[in-house]
Each structure stands twice: as structure tokens, then as C-alpha cells.
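A single protein chain has been omitted from the complex, and every remaining protein chain is retained in its original position.
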Amino acid sequence: MAKVAVVFHSGYGHTQRMAQSVAQGAGAELIGIDADGNLTESGWESLAAADAIIFGSPTYMGSVSWQFKKFADASSKPWYTQAWKDKIFGGFTNSANVNGDKHSTLHYFMTLAMQHGGIWVGTGLNYNNTKASQRSDLNYLASSAGPMAQTAGDASAAEMNPGDLETARRFGARIAELASRFKA
Amino acid sequence: MAKVAVVFHSGYGHTQRMAQSVAQGAGAELIGIDADGNLTESGWESLAAADAIIFGSPTYMGSVSWQFKKFADASSKPWYTQAWKDKIFGGFTNSANVNGDKHSTLHYFMTLAMQHGGIWVGTGLNYNNTKASQRSDLNYLASSAGPMAQTAGDASAAEMNPGDLETARRFGARIAELASRFKA
Amino acid sequence: MAKVAVVFHSGYGHTQRMAQSVAQGAGAELIGIDADGNLTESGWESLAAADAIIFGSPTYMGSVSWQFKKFADASSKPWYTQAWKDKIFGGFTNSANVNGDKHSTLHYFMTLAMQHGGIWVGTGLNYNNTKASQRSDLNYLASSAGPMAQTAGDASAAEMNPGDLETARRFGARIAELASRFKA
Partner (left out) sequence: MAKVAVVFHSGYGHTQRMAQSVAQGAGAELIGIDADGNLTESGWESLAAADAIIFGSPTYMGSVSWQFKKFADASSKPWYTQAWKDKIFGGFTNSANVNGDKHSTLHYFMTLAMQHGGIWVGTGLNYNNTKASQRSDLNYLASSAGPMAQTAGDASAAEMNPGDLETARRFGARIAELASRFKA
């Protein structure tokens, strides 16, 4: 079995709930980035040992939160020796709107993974909305680079859309399966 | 008054209807790119004479249609002499899903405008979705780089969302106003 | 005359020197983001009063530094009331390599400006490299969205390329001219 780690920052608990769904699907360890943008030493060790690393961040002002970016900047240390080369990478994000530049966040995750010499895996979910489509459908938000969730600005984490969370869970499962296949 | 031109490709009529809303808001001339990716000579002359150029394309396979791209490649002729420098530019897109990589299309439009030495104007519309938000709200799709429309894959142009079309109309008006102010 | 502000973060002095060139061209005020990602209150006031805001950051791990991102996240306060709407925006970046994902940094700047309802201005400089092109040519790095500088990882700010700095200076002048024309 591949070892998967989810490293994420959450401002108000929504991205954390999404991270839990991803981790549940992947059988992954959850590694939180704190409010100052720091990881524990054991968090860094888990990332070093992982076969797959999944990034998670809310989308704030058109990209990852500054706390996630502080983690990304600190990852220049493993980058320098390409210590994370050939790991599997993926990423997910939540924001208050259906678009709201979440694509920009996911493409930043991809850029970061490529700098680390990684291998990027997206949702692997098709989408072709029809009039009969429901908000709770799998991948209703129609993202291929990684799962998106949308939670209204005045909705709590408990009110997150079940389809978005199930999309996140399946994405986690996909990462774990591909990482295991790649490791074998 | 500034002269505004909307140059667009439409595969099945949805982007055309969106173009009409933008043009109505802007008092703009509509210039269609045909099914072979060509413009008439008078279309090119209108673009040369315009103070503002607005790009429109469906999002197909994660970016503009090939017909729009053929137009973009042909615009290397005015690019070569920077004939479109300092014009105002904007862009819009429609696809079957709420995301579906429409952000990628808009960022391509921005890249093209920058190569032409242009000035980019987005929707200028804030968004901060709440639980009370309605699909027909202005800028419900929450895009800042340019207006997005989403029309289900089995819905006709006549069935487009009125909020999306009103967002397009106001964007046209914004471009015309800023172009006039800039021209003065 | 338009009031232009350059708000930047610099890790090792290279982006600061580039910021000085931009500010010289624009007749702009320089507003530094500190090592903790904070601005002074008077810095925020200058941004509120400016007709044009120019962003500057090194490219670290594929995007702006976390300190710049912390500033961007804090700009959600003026964003909330769209207080910066219709200002002119631009941006610039330096890194150790000719590419190194600097385009990603510039597109993040554009995304941020669009969220603020701004108007984006790029370099307005054509490029069409030939065998006779020199590293010190204007816009040798061939960027349209905003000026780029490249300074080897072991070179000091004093060793920056004069062509890159002149590109930055002209960009500043362009922003000031367009902002003045737009303000009139």
C-alpha cells in the first residue's frame, strides 16, 4: 500500500472538512499547516516518507492562502535536493463561489508539484452537465485538475455540499490507488 | 464615444447570444469568426479602427475554440507592428459547466491582449456568495477576469441564464465607458 | 499627474532594486512589505489614494513570496468594498532563471488586480528575438504581462542586468502615462 499525506491549511474549517474527506478516501495522514504557516517537524518527516502528497488550501484573493504559500516557500529545502522527485501529487480547494478563481489555486498546486519533480493526478472525473444535473452530483463544479468545493460565505463546515465531499473522497481513493500501482 | 468591436466564434449559438448581450451593453459592432476560423477583410478593418476589442469564444477542451485560435494566430500581423497597442481589451466565454476550465480561456484572452500591448478590463463585479444567492444573480458564476456563462449541454441558446446575459451586458457597458474615458 | 504606488516584497534586494527602477520611471512612491508580510498603516493609505498600483515580488516556488501573498490576503479589506475599483494595476518579478515560472507570478498579479475590479497594463513592449539579440536588450526576457528580471542565484542586486532594469523603468513610465491619461 502506498503512503499518502494530505498537507493543508484551513481558515474556517471548510477546507479541513474537505481534507478529511480526501484523507478518508486515500487512507491518508492529515498534516495541518497552522495559522502562522508552519508545520511540525514530524509533519515534514511524514511528507518526506510519503509516496503521494496532496495539497489543500482555501482560495483567498485568487490563489492559496498565505499560510499555504509559506509552507510552499519552506518546501524549497526538499526542492533544493529534489527530495520529493517522482512522488505523486494532487490538490483541492474550497471557496464561497462556484468559480472565484479556484482554477488559479489548482494551477498553482500543479506548478509547485512540477518544481518538485512530481507526477500530477487530477480528479479523473468526466463532466457534461445537462438540464437534469443536480448540485449534489459528483464533480458538479466540473473541475479536472483537482476537486473543488463551494460553500456559501455564511455556511458552516457542517453545511458543505455532500457531492463536493464525495468528489473529494473519490479523489483521495484515486490518488491512493494510482500511488500504489506506481509504487509496485 | 469610443468605438467597440466584439470579435467572437460561436459553435452552437450560445456564445453568439452572449456576444449580442455584450454588444448591446457596449453599443458595439459584432464581428463573427466563421466555422473555418476566418474573418472578413472588413472585420479586420473594424478591429483596426476600434478603441476597444472584446474577445468571445466557447470553452472547448479547456481553452478557446480552434477557430478563435486561428483568428488569434492571424492577429500576428497587427501584432508585428503593434498596431493594436493601447487599445482596451476584454473577453467572455460560455460552456456547459460552472467551471470546466473557463478560467483558462479568460487567461488566454488576457495573454493575447498583453501580447498586443493592450489594456485589460474585467467584469468589475464583486461577488461574495451567501446561502441566499440565486443562480440568476449578477455574476453568480463569480468571475473577475471577464464574464462567464454556463448553459447545460442539452439547453438551447434561448434557454441561457438571464443573470449570465445581464452580467455580459453590464460588462459591455463597462468596457464602453472605460474606453470612452480613456479616449477623451 | 497620476499618483502611482509600487507595493513590493524583496527577499534579498533584487526585487527592491527592480522596484526602484519601476518607481523611477513612474515617479512613484515605494511601499515595502516587510519580512513578516506586513505594511504600515500609511502604506495602506497610500494605496487607497493611488491612481495606479504596481505589484512586485520575487518568484519563489512558482509564485509570489508568502509575504506578498499575506499582503494580498489582507487586501480583502479594500476588496470587500471594492475600494480599489478602476485603479490601474501592473506587476513585475525577478528570479534566478530566465523562466522559472515567472509567468505564473505575473498571472497571479493579474488575477488579484481583476478581483479588485482593476485595469491591467503590461509592458507594451514587442519582442521578436533574432540571432543578433543581446541579453541587455529591452525586454530580452520577452514578457508582455509585466516586466521580468533574471539574476543568477549567486549574483548580488548590484549585478542585475541593465536591460532588465531599463525594461522595468520604461514599464513604470508607461503605467504613469496611461494612469494620467485615464485620470484626465
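A, B and C label the chains in the order they appear, each numbered from 1.
By definition in this document, a contact is a pair of C-beta atoms (placed from the backbone, for glycine too) under 8 Å apart; a residue touches a chain by one contact, two chains touch by 3 or more.
None of the values given here were measured: they were computed from a predicted structure.
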(message) Under the definition given at the start, what are the shown partners of the omitted chain?
(response) A, B, C
(message) Looking at the full complex, which residue from A:Ala2, A:Ala96, A:Met160 or A:Leu178 touches the chain that isn't shown here?
(response) A:Leu178
(request) Spell out, residue by residue, where the missing chain touches subunit C. (result) 62, 96-104, 127-131, 133, 140-145, 148, 150, 152-155, 159
(message) To test your reading of the contact rule: which positions on subunit B touch the chain that is missing from view?
(response) 37, 60-67, 69-70, 72-73, 75-76, 79, 101, 104, 107-108, 111-112, 114-115
(request) Name, in rising order, the residues on subunit A that touch the hidden chain in the full complex. (result) 79-80, 82, 85-86, 107, 110-111, 114-115, 117-126, 128, 144-145, 178, 181-182, 184
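The rule is short, and it goes like this: only the chains that are shown with their structure count from here on.
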(request) Take the average of all CA coordinates in subunit B, do the same for subunit C, and state the distance between these two points in whole angstrom. (result) 26
(request) Find the geometric centre of each of subunit A and subunit B from their Cα atoms only, then give the gap between the two centres in Å, rounded to an integer. (result) 31
(request) Name the residues of subunit B that each touch 2 or more other chains. (result) 128, 144
